[in-house]
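Here the complex is missing one protein chain, while the rest keep their positions.
This part shows subunit A:
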Amino acid sequence: MHHLAYLDAGSGSLIVQAVVGGIAGVAVAAKLYWRRLVSRFRRQPTDQS
């Protein structure tokens, strides 16, 4: 994908495009944040051990 990356699309700007992409898009954004949340809880015990 190097050819598409000449411009910094902005990480936040990519996520907002899910939110403005209708109901299906909001679901994608929710899933993305849910996964981030779950992975944080999953990682914590590993970090402590």
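The definition used in the following text is that a residue touches a chain if its C-beta (ideal position, glycine included) is under 8 Å from a C-beta of that chain, and two chains touch if they have at least 3 such contacts; residues count from 1.
Please note the rule applied: contacts and distances are computed from a predicted model.
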| item | value |
| --- | --- |
| Options "SigE family RNA polymerase sigma factor", "Carbohydrate ABC transporter substrate-binding protein, CUT1 family", "Protein FixC" or "Methyltransferase": UniProt name of the undisplayed chain | "Methyltransferase" |
| Residue numbers in subunit A that touch the chain omitted from display | 1, 3-22, 24-25, 27-29, 31-32, 35-36 |
